[in-house]
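This part shows chain A:
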Amino acid sequence: MQSSIVKKVLMALSGIFLMFFLLQHLTINLTSLIPDDGKTFNAISHFMGYNPIVQFILQPILIFGVCFHFIMGFILEYQNRKARNKKYIYHKTNSSWISKNMIITGLVILAFLALHFYDFWIPEMEYKYINYEVSDPTKYFHELKEKFYGATYRTAIYCISFILLGMHLNHGLSSSFQSIGVTKSRDKLLRAVAYIYSFGISLGFIAIAIFHYFTH
Partner candidate 1 sequence: MKPNDKKFPIPSKVPDGDIQNKWKKHKGTIKLVSPANKRNIDIIVVGTGLAGASASATLAELGYNVKAFCFQDSPRRAHSIAAQGGINAAKNYQGDGDSNYRLFYDTIKGGDYRSREANVYRLAEVSANIIDQCVAQGVPFARDYGGLLDNRSFGGVLVSRTFYAKGQTGQQLLLGAYSALNRQINRGKVKMYSRHEMMELVVVENKARGIITRNLVNGEIERHGAHAVVIASGGYGNVFYLSTNAMGSNVTANWKIYKKGAFFANPCFTQIHPTCIPVSGEHQSKLTLMSESLRNDGRIWVPKHKKDVEKIRKKELKPTEIAEQDRDYYLERRYPAFGNLVPRDVASRAAKERCDAGYGVNQTGQAVYLDFTSAIYRYGKEKAISTGQDTKNNELIKKLGKEVIRAKYGNLFQMYEKIVDENPYETPMQIFPAVHYTMGGVWVDYNLMTAIPGCFAVGEANFSDHGANRLGASALMQGLADGYFVLPYTIGDYLADDIKTGQIDTNTKDFEEAENKVREFISNILSNDSGNSVDYYHKKLGKIMWNKCGMSRNEKDLKRAIEEIKNLRKDFYKNVFVPGKPNNYNEELAKAGRVADFLELGELFAIDALERQESCGGHFREEHQTPEGEALRNDNEYTFVSCWEFQGKDKKPLLHKEELIFDSIELKSRSYK
Partner candidate 2 sequence: MDLLLKIWRQKNKTEKGGVQNYRIKNIEPDMSFLEMLDVLNQQLINEGDDPIAFDHDCREGICGSCSLVINGAPHGPDKGTTTCQLHMRKFKSGDTIYIEPFRSSSFPVIKDLVVDRSAFDRIQQAGGYVSINTSGNTVDANATPIPKPDADEAFKSAACIGCGACVAACKNSSAMLFVGAKVSQYAHLPQGKVERNERVINMVDQMDKEGFGSCTNTGACEAHCPKDISLDNIVRLNQEYLKSKIL
């Protein structure tokens, strides 16, 4: 854990784990676009919400992964900043803005997560574990609709966050695979995958938000 390489590899591994989670999350959410009045979406959501393996094993792992990724990100950023005690007056290097500003996109994602938890996760936890309300396998689709339909600010904030998430993922994906030493740098396939993945995730979530903004 002391070593810089171990830290960045753990950062990469937690990132890769989160990327799988996002893919899964998107897939489930996409089912809300199926014109069956949310039947599929409700079924999967209910499964995820009440399956003990998901709830008591996978969910804690996910929370740990998210926290770990953020905390490690902060630690690395702190150390990396410390490595240059005197800043340049003028520094202009040939590397992309995205790759240099993962902390900014990351912080936006963190802020977004707070909003997202406030919107969905906290009510859900309250519902299940504080108020002990009876489970309702059909409520999810309805909740989703309610949050977004006509909610301009929320939809806009979500969409902007998804764009920044996409940027974060774009560099994050190729970077994490380089960090764990699986691929060569500048690997064409890896770059292609990173683009497809980051655009996919970003556009997918945006499409869902906008769809529900306009339809009831």
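What to note about this one:
FYI, contacts are C-beta pairs under 8 Å (C-beta built on N, C-alpha and C of every residue); 3 or more make two chains touch, one makes a residue touch a chain; residues count from 1.
Quick note on selection: all candidates are chains of the complex that A comes from, given by their letters.
Everything quoted here is computed from the prediction, not taken from an experiment.
The candidate touching chain A in this complex, chosen from 1 or 2, is 2.
Chain A contributes residues 2-9, 76, 79-96, 99-100, 102, 171, 174-175, 178-181, 183-186 to its touches with candidate 2 in the complex.
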